[in-house]
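Worksheet: the structure to be examined is printed underneath.
What you see is the complex with one protein chain gone and the rest in place.
When the chains are written out, they are named A, B and C in that same order, and each has its own residue count from 1.
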Amino acid sequence: MELNGVVIEDTFAEGFSIWVSRVLITAATERLAKAAATEATGFACSVIMCPAEAGIEKYVSPMETPDGRPGYIIEICHPKKAELEHQLLERIGQCVLTAPTTAVFDAMGEDATEQLKVGFKLKFFGDGYEKKVNCEECGKTLYSVPIMGGDFLIEGNFGIKKGVAGGNFFIMAENNTAALVAAEVAVDAISMVEKTITPFTGGIVASGSKVGYTNPKYSFMAATTNEKMCPTLKGKVEGSEIPEDVNGVYEIVIDGVDEASVKAAMKAGISAAVKIPGVKKITAGNYGGKLGPFQMKLQELF
Amino acid sequence: MELNGVVIEDTFAEGFSIWVSRVLITAATERLAKAAATEATGFACSVIMCPAEAGIEKYVSPMETPDGRPGYIIEICHPKKAELEHQLLERIGQCVLTAPTTAVFDAMGEDATEQLKVGFKLKFFGDGYEKKVNCEECGKTLYSVPIMGGDFLIEGNFGIKKGVAGGNFFIMAENNTAALVAAEVAVDAISMVEKTITPFTGGIVASGSKVGYTNPKYSFMAATTNEKMCPTLKGKVEGSEIPEDVNGVYEIVIDGVDEASVKAAMKAGISAAVKIPGVKKITAGNYGGKLGPFQMKLQELF
Amino acid sequence: MELNGVVIEDTFAEGFSIWVSRVLITAATERLAKAAATEATGFACSVIMCPAEAGIEKYVSPMETPDGRPGYIIEICHPKKAELEHQLLERIGQCVLTAPTTAVFDAMGEDATEQLKVGFKLKFFGDGYEKKVNCEECGKTLYSVPIMGGDFLIEGNFGIKKGVAGGNFFIMAENNTAALVAAEVAVDAISMVEKTITPFTGGIVASGSKVGYTNPKYSFMAATTNEKMCPTLKGKVEGSEIPEDVNGVYEIVIDGVDEASVKAAMKAGISAAVKIPGVKKITAGNYGGKLGPFQMKLQELF
Partner (left out) sequence: MELNGVVIEDTFAEGFSIWVSRVLITAATERLAKAAATEATGFACSVIMCPAEAGIEKYVSPMETPDGRPGYIIEICHPKKAELEHQLLERIGQCVLTAPTTAVFDAMGEDATEQLKVGFKLKFFGDGYEKKVNCEECGKTLYSVPIMGGDFLIEGNFGIKKGVAGGNFFIMAENNTAALVAAEVAVDAISMVEKTITPFTGGIVASGSKVGYTNPKYSFMAATTNEKMCPTLKGKVEGSEIPEDVNGVYEIVIDGVDEASVKAAMKAGISAAVKIPGVKKITAGNYGGKLGPFQMKLQELF
């Protein structure tokens, strides 16, 4: 199958189950909201070595937020529910409560299957000076915690649900910069797809891993570079998966609230990437279906 | 003492010792370098609940970097040396190695008192396909690890030293927005001071803490809001430190490679903040000199 | 009338008729599209001394553009039709055709009452090497002009219509920074309202004018500062319109495709501005209804 002259391989992205939270951060201005959302979702590319997977999902205009101020929805994800709560407490408590003019609302809403008492616990920072307040315009009960910058407002409960991690596709291009620009525009496109994030730096993954090692001297490593996907090793390793005319490869990794959203993000990203001259092939990563319960087939997206 | 009509209180910021690393991230473009630097220094406001304190120190032009590409110097700090190494491995390994076109160099140079084998350890990701390469133009030996996006380059050792955490000053203004704009411009000014970072979100701290609690029902809390610094509690709590004409307060927290740099940053930040109409007073936070070895007196900065 | 404790004055904004064009610029990436849109709409605050009024209306995701690439819609406005065509030729010809990877589409669509042959004329730059091409995915006929960066694509005709200039409101606050932050968030909010732009620098106007002069020595001036709206002249000039408790004033000026859009923008902007602590009053500018055909009453917006 081809799209705009680019080969779409007959394969699938293998996704895993992950606990997902969806949090709306509002602030006096769009910039302040974005700064808090960025800090709270940093150091969160992959749970392999980061304490969470997280990213900014989308901007929400003042006309659509509970408090009539600009905001950003972020998603914070972790395979373990208890660890997700821990991450929410730390990331909201240290990166958002401490940031100027912020308020924090649950954005999972009716999609939630469980609730975490994140705001209820953070309010103890108020040392008894905090109050319950009724937000008349939004019909919610909030905790109001006095701080230097005014009063920090937060909802008591934050909904979570089992979502999907590991949505992905690989962009293969005739050189590195074509693959890179295609990856950038794919992330641009995905940024408009609701309920999904691209947790890596700028949404783009430059290094692929394999489980374990091939070099027996490196047996202490749990994961190492996937040499078959390295353009600079093409022709030097057995079974290289880099086509003759490809010299640059980047991967986009997507987490989301549900499988349909992750698929919509994959479709949007691939549709945008194939517009870039020099892109040759789109493929995806999987473990033969042995590990993850979700199989998102590339060709069926279109 | 007054500066531009603003009271500079006769007090001092109390600083603590912290292990500091200084890392240069270069990339094909300025934007790519900044994206990696931002992700690697996220979730790093305060070691109270974040796994590190970190921030972007400065931009380095292609004419000044070892590989002739644009870059950013970041600082990552932790009170414990072993934990700092752990953070460097995780943050560089997950947020920089995985980001497009990056290379990573030690930027502590001769200021270092000890070396951590960060690049030496990360290179094992190469599964034996990595190589030692001589960077002729920069006179350094680097590890080259093949990845999808090309070859990731990193120095073997990264220098660290005992630096200073907790440099700080408070901006008090007649209302919240005046304090906020003053805090923003203070951070702008500090961003030009070498060897220092402002680790909080956008460099600004909106919530002040006290050790422990006053409300006996909250005895499980190690730290709670400093009610004496809350404008909305002025007149409601005993011993409020908020002057009559002040309704907005923000703090700037500074970490740095040495005390002189932190003092220079405090001076630059205060000098910029007092230019903003509505700013009334600059003060600083300390524990009476009982806890931290560094006493940075505000009035002596000028 | 009060909104969130802020007085909404019983007055109206007086709007004028202006020719409006609406142009979609797409590019390989969001950043490239934005750079071209920014350059093409620069030096375009007010037709008093700028050659046009122009601004970025909104981002359009790759999923919604004719060529599946990210884009921005800009509006370029001028009271005279012939001059508007001139501005379109110059701004698209010099700031967009010359910018990397761009394509340009009409975005006025069915709202248009007349058509200008902008693309038809710009295509002559191709020196006979240009071609007519059918854009299959978008069902449009485009001109394709070969340039260094590839082929520049542009539609032949661009629709225009008589729209509304001079939508406005003034934000009065207890100090300058509160007014400024309120103005910033008002512009943030308006940026989400379709078919409108805020043509001044960052959308905010810091200086108000009156027609003519009061000082007889300045009789050569067609317009001078409106001293009654200057906080620093409060108490020094007769008839100052600055309330006792106000020390900062900014205006938001809005142009749009039709009156309904301009009113929606005014409503969105005012709703956001009154959320900022320290804002005291919202008013609007008019000439008693003598000059402009549109009277947009503030209180009727709500």
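As a working rule, contacts are C-beta pairs under 8 Å (C-beta built on N, C-alpha and C of every residue); 3 or more make two chains touch, one makes a residue touch a chain.
Remember, predicted model here, so these are calculated numbers, not experimental data.
Novice: Any idea which of C:16, C:120 or C:213 touches the chain not displayed?
Specialist: C:213
Novice: Just name the one of C:23, C:45 or C:276 that touches the chain not displayed here.
Specialist: C:45
Novice: Touching the absent chain in the whole complex: find that residue among B:28, B:88, B:164 or B:206.
Specialist: B:28
Novice: For subunit A, enumerate the residues touching the unshown chain of the complex.
Specialist: Counting over the whole complex, subunit A touches the hidden chain at residues 31, 174-178, 180-182, 276-278.
Novice: On subunit B, what residues meet the omitted chain?
Specialist: Touching the chain left out of view, subunit B contributes residues 28-30, 61-63, 67-70, 150, 181, 184-185, 188-189, 192, 268, 271-272, 275-277.
Novice: On subunit C, where is the contact patch with the chain that was removed from view?
Specialist: That gives, for subunit C, the contact residues 28, 32, 35-36, 38-46, 48-51, 89-91, 93-102, 124-129, 145-152, 170, 176-177, 179-180, 183, 200-202, 204-208, 213-215, 217-218, 220-221, 223-227, 229-233, 237, 248-251.
In this section, only the chains that are shown with their structure count from here on.
Novice: If you average the C-alpha positions per chain, which one ends up nearest the average over all of them?
Specialist: When every chain is reduced to its C-alpha mean, the one closest to the whole-protein mean is A.
Novice: Which chain has its C-alpha centroid farthest away from the centroid of subunit C?
Specialist: B
Novice: Are the two sides of the subunit A and subunit C contact the same residues or different ones, given that same means over half of the numbers occur on both copies?
Specialist: Same; most numbers are used by both subunit A and subunit C.
Novice: Could you tell me the distance, in whole angstrom, between the mean C-alpha positions of subunit B and subunit C?
Specialist: The separation of the two C-alpha centroids amounts to 39 Å.
Novice: Rounded to a whole Å, what is the gap between the Cα centroids of subunit A and subunit B?
Specialist: So the centroids are 25 Å from each other.
Novice: Averaging over Cα atoms per chain, report the distance between subunit A and subunit C in Å.
Specialist: About 35 Å, centre to centre.
Novice: Would you give the residues of subunit B that are in contact with at least 2 other chains, written as numbers and ranges?
Specialist: 176-177, 180
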